[in-house]
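One protein chain omitted, others in place.
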Amino acid sequence: MHKVKSSSHLRTFIFIGFILFLISNRVDELRVYQGIQVAVYVVGISSLILLTGYSGQVSLGHGALLAIGGYSAAVAKNIYQIPTPLTFVVAVLITAFAGAILGIAAARLSGPYLAGTTLTLAIAIPSIANQFKVFGGEQGLLFDVGFPPLSLGEDFTQYKWFFWIAAACALISTWFVKNILGSRYGRTWRAIRSNDVAAELSGISIARSKILAFTISAGVAGLAGALLAMSISTVSPSAFPLALSFSLLTGAVLSGLSTLSGVIIGSVILVAIPELADVVAHRIGSSEAVVTNLPGFMVSALLILTILLAPNGPVEQMRAHKAHKAHKT
Amino acid sequence: AQAREVGVSATEIKFGMTVPMTGSASLGYNKIPGAVKAYFDYLNENGGVNGRNLKLVVKDDRYVPMEAISKTLELILKDKVMALLAPLGTSNNIAIASSVNPGRRGIPVLFVNTGFSGFANQKKYPTTYAILPSYIMEAKIMGAYIKENFAGKKLGLLYQDDDFGSDALAGFKQAGIEFAVKVPYASGSQGTATAPGWITKLQAGGAEVVVLFGVTTASIFALSVAAALKFAPQWILGSVGGDATTIKLAGVPAGILFNAVGSSFAPATTDTTDEYVKLFSEIYAKAVPGSAFDNNVMVGMNTAFITAQAVKAAGANPTRKSLMAAINAKGANFASAGLVPLNFSSTSRVGYNGFWFGKYSSAGDLKPVDGKYVVYTTDSGAGAVVKSTYKRPAMPAKGLPN
Amino acid sequence: MFQFINTILIGITTGSIYSLMAIAIVLIWRSTRVINFAQAGLALFSTYIGYEVVSRIDSFWIALPVAMLGGALISAVIELALMRPLLRHTNSGPIAAVAPIIATLGLLGIVRAITAFIWGGQDVVIKAPLSNIGFSIGEQTLVFSPMKAAIIISVLILVIALTLVFQKTNLGLSLRASAFSPEIARLSGIRVDLIRTLGWSLSGAVGAVAGLLQVANSSGSISPDSVDFAVLLAAGFITAVIGGLDSLVGAVISGLIYGIILSFVLVYVSSGLYFITPLVILIVILILRPQGIFGMKASRRA
Amino acid sequence: MSLQVLDLSVDHGAIRALRGVSFSVESGQLAAVIGANGAGKTTLLRTLSALNKASQGSASWKDTNLLHSKTEQLVRRGISHVSEGKAVIPELSVLENLDLGAIWRGNKSESKKTRDEIIQIFPRLGERLSQRAGTLSGGERQMLAIGRSLMSKPELLLLDEPSLGLAPLVVEQIFQTIRDLTTSMGLTVVLVEQNAMGALKIADVGVVLNLGKVVAHDSAKVLINDPAVRAAYLGY
Partner (left out) sequence: MSTNSPILQVRGVSISFGGLCALNDVYLELGKNEVVGLIGPNGAGKTTLFNVLCGLIRPDSGSLEIDGKKHNWPNTDELVGLGIARTLQGVGLFGDLTVLENVMIGAQRFAKSGLISAAFGRNNKDEKALREKSRAALERVYALGLAHRRADTLSYPDTKRVAIARALVSEPKILMLDEPAGGLAEQDIEWMNSLIRNLSAQMSVLLVEHHMDVVMSVCSKLYVLNFGEVIASGGAEKVRRDPAVMAAYLGTSV
């Protein structure tokens, strides 16, 4: 696929970080908040690309993992008074652990069976919150990361603070994921996906690799969940609906499952489309029914178009296109 | 002229609302914006408020906090609304309050559309105004009513297995009510697969009086299955799930509702003798032809009506501050369709704090027993339940703010 | 005791409808190796078609075949216009497993939106053709009414009919061959494209029945966001998976098992567990049989 | 002239696999197509049964244009193709795989008769009717693939390396069978083979492909004795 010079990656990532920092000072609060959402999606989608795109395990219930992450962070903070930075670590660890357990089951399941299990997981997990009072039922729990340090200045808004945290986390986790995917682990997962017997004959333990993939992916998803919780300052069952899982999968496809490079594209689209669709809908929308349902329609249509026109995501599409051109000349 | 408030122009005042317009949570609620707009348009046709039109910007949050927040931010930062109006859903409102934090921004959040009592907490939510009586109030009051009318009967309860339900349980506990059969249902599970289970349980438990303290769809399924199983206890319907119009529209035979006890703070949507119902339903029929005039519409239009009075009371050049000041000062005396008092004051953010009880006619309409409304009021705390003597003031001319 | 019987009856009727949904999913899986997440959406759409008929000529039993026809047509169109080109160029790499899922999810969104465009967001009601009042035994009443009887009978008829078709004709074999290996199927003279379209339309018709019976079984109201149909989406898929995705019998039996277990949990344990039970059922069964109850193990040989 | 191939060219994207191939086979004849790996043999057969698209030229069988029809139609016109590398459906049983070949006839009793005849030829298949094809041995799968295509009672049989992975003894049998089918049933056969010697021995005519071009097209006898061909393809 593509070789990884992680040192140069590191530089790129730091550069991106700097750009983001500059941007965050220029745009208004709404954009900053959407920036946070993008960051959350970037983390969530990269986790899904690792699991589905590389190790070939389809998850329809990634939202459930985000939920576990979010609730772990909130519980850690509210009930065990763990210092905020650590709550993110806790979220990652606990979700990774949950992922490992899931992975053990998942390793035995093929395609649709895994999809079915993860789907039901996404349906079940949020409703558990109402079964145990620690999770605060329908209202959920508050998750307050606290105000930005005064050293950053008076006019430094809450959301800018959130954005910095989210962006930093996103950059770091993406860097990790990118390295792992470029390493022999990523290679192994792709090998298993394409021919498991041959992989096993080459000394790869299929079950172990798949479980590892699930664990790592879950850990990353846990981080995404914690970030999401931070961005909405709460966790509640309705924050992790089935729709979230589907959005993540959608984003993964929009980004291109087979490479991490497009992850930002998918995330931005996920955040931008609903707003754009809203605008368009109000432009052309005649009746109430149209105005309310057009956005949903457009998002779905876009989805189908992408899968029809650029099934491997825009990045791969461009790469293929270039290759094709090169060939012609 | 001095600098105008955000969202206030020479010709119009903008309000913003987040509400599920699509998705499973949207059923019924997606009529509220239409209702509010219907009243605003009527108002604007009649000159608006001090020459300004009231405008509502609606955003679909699909009942997801993350979206509720971004939509709210859009309303505040992009659409530049003066105030948030009737944002819906407990968890969404909590998320908005703690993340967007309108309190710190000094943005009024008028008449949040939830029965969660917490929003009356002025310290926590300095700019938020509740309007619906809390679930706890309702349960306490219903408890008192049961004690008075059905003492010694075997009681059954259907409730939602979340905060809505746990508030109810808390309220009934305070009222000292013991249920022989308690049937919880997971929110979103009410349907063909579950309802028969509820009823067989209630039947097996031998309940003589059954309280339906769930959402409307739950009542609908419970009632129709009960009919199928020839289970006919004394029904008592909570205000959330007791909307006669919706229930009948869903195909539940009117006969089943006959003599069931219903409670509400607003007049029954089917009671066309009520001046508000009469006016509102006329307005709504013109604005949204073909759509039924149900409780959500009623409450929506009533909210719009109260909002209009608040704006009027806020003076010639209303600001966010003056708007809230106006509600604090005059809110308790605003005219409204509600048959129970409003309790706004500089120290209280509680809206309606009571209920009236009536019975469903053979046509399935909720009517006050022999014509007169029995109104009870209480609070969300340990306060007692009292029979109120509150008499609703007459509707201002043409239902416009005076 | 009586509650016990009723609990079983509840399970059977709801379960039988899930079975239909599962069958619809199995049919498409068999013919194209695609899990159709739009199934519930299509079922809803067909149900609305049925509603149009009922509201015009007020006959449920005419609405049923019309809806089936409608469902069949729509599904056929979808297969031709969307799935065929899609599968043609997403048949390799990681996308292969995900593309159909995404496509059908997108389809679900589109169908829902179109439904809302046409019929609006509010409830409409289809009156059940038969009484839903349960039969009585002395003092007590069964959760079993003429309507429910009719439902179970129609499900039975449909299942038997399908099984016969699959046995008597070679349709079953053709479907599976076309799914497993289109090229070899073609080389055997099977009109693969036709067969696949057929698979989809059959499933569309079955879905329509599921939809209408579902409505007849419940209070009768439908809306684009109907909870009952959201449930169908999940329940149908889950039961299909439990059944092993490849066998009609599997779909039926797992549907019933699922329905009965669920109703027992709801009545005897706690209604709060509604969303958690399916997960438990699924995990338990898949741990015992990773390929579902009636699914066959992929034999792995170098 | 029954099978007519004229100036046929086929591309796989950038790669041109066949370049202006022309040859013809009388009905009732057995033609052997030989050539090195990558010569284009498989591509040729796949194009003749409409699995690959031709970029130019023509190919016809009797009055059927092979290039402008669908594979399944061709099968129904009596053209059957055993594709390279054990073309069976692993998930189906041996019996189902066989029946597949005659499914389009929709005549169960007749297909049962044909099945028995085929089992005569490959007794091993008869012993394994209920076994999943995926668990068959390499050779057994090859037998099954050939059996399936015979089920459709073809007039023109396109065989792509039928001897692949078969034991010498069986190879002999198969070649013999093919020969017999041709002579007895008047079947026309195009036989692609790596085992050039074996193929030419039983063939009437031979076609030698190299890098997508026909380098020799003559009666099998002539080719066997052609020193160039011997050197290049018969290994001595």
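We just call them A, B, C and D in the order they show up, numbering each chain from 1.
By our rule, a residue touches a chain if its C-beta (ideal position, glycine included) is under 8 Å from a C-beta of that chain, and two chains touch if they have at least 3 such contacts.
Because the structure is predicted, anything quoted here is derived from the model rather than measured.
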- Note on the structure: Of the candidates A:I14, A:A198 or A:L309, the residue in contact with the absent chain is A:A198
- For the chain left off this view, which of D:R19, D:K62, D:R76 or D:R124 is in contact with it? D:R124
- Considering the complete complex, of D:E72, D:E140, D:D204 or D:D226, the missing chain is touched by D:E140
- Task: Spell out the interface residues on chain A facing the chain that's missing from view.
- Result: 1, 4-7, 9-10, 175-176, 179-180, 182-185, 187-188, 190-191, 194-195, 197-206, 212, 216
- Determine and list the chain D residues touching the chain excluded from the picture. 35-38, 85-86, 124, 135-140, 142-143, 161, 164-172, 194, 196, 232-235
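Following the convention adopted for this analysis, only the chains that are shown with their structure count from here on.
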- Return the chain whose centre of C-alpha atoms lies at maximal distance from the corresponding centre of chain A. D
- Query: Looking at A-B and B-C, which one has the bigger number of contacting C-beta pairs?
  - Reply: B-C
- Per the C-alpha means, the centres of chain A and chain D lie apart by a whole-Å value of 51
- Message: Roughly how far is chain B from chain C, centre to centre by C-alpha average, rounded to an integer in Å?
- Response: 37
- Could you list which residues of chain C touch at least two other chains? 116, 121, 224, 272-275, 298
- Message: At least two partner chains per residue is the criterion; list those residues in chain D.
- Response: none
- By the touch definition up top, name every chain pair that qualifies. A-B, A-C, B-C, C-D
- Item | chain B contact footprint on chain C (complex, rising order) | 2-3, 6-7, 10, 14, 116, 121-123, 125, 127, 132-134, 136, 141, 143, 145, 214, 217-221, 223-228, 230-231, 235, 259, 262-263, 266-267, 270-275
- Note on the structure: The residues of chain A that touch chain B in their complex are 28-30, 33-34, 37, 127, 130, 137-140, 142, 144, 158, 228, 231-234, 236-239, 241, 243-244, 274-275, 278, 288, 292-293, 295-296
- Residue numbers on chain C that touch chain A, as the complex places them: 29, 35, 82, 85-86, 89-90, 93-95, 97-99, 101-103, 105-110, 112-114, 116-117, 120-121, 224, 234, 237-238, 241, 245, 272-276, 278-279, 282-283, 286-287, 290-292, 298, 300, 302
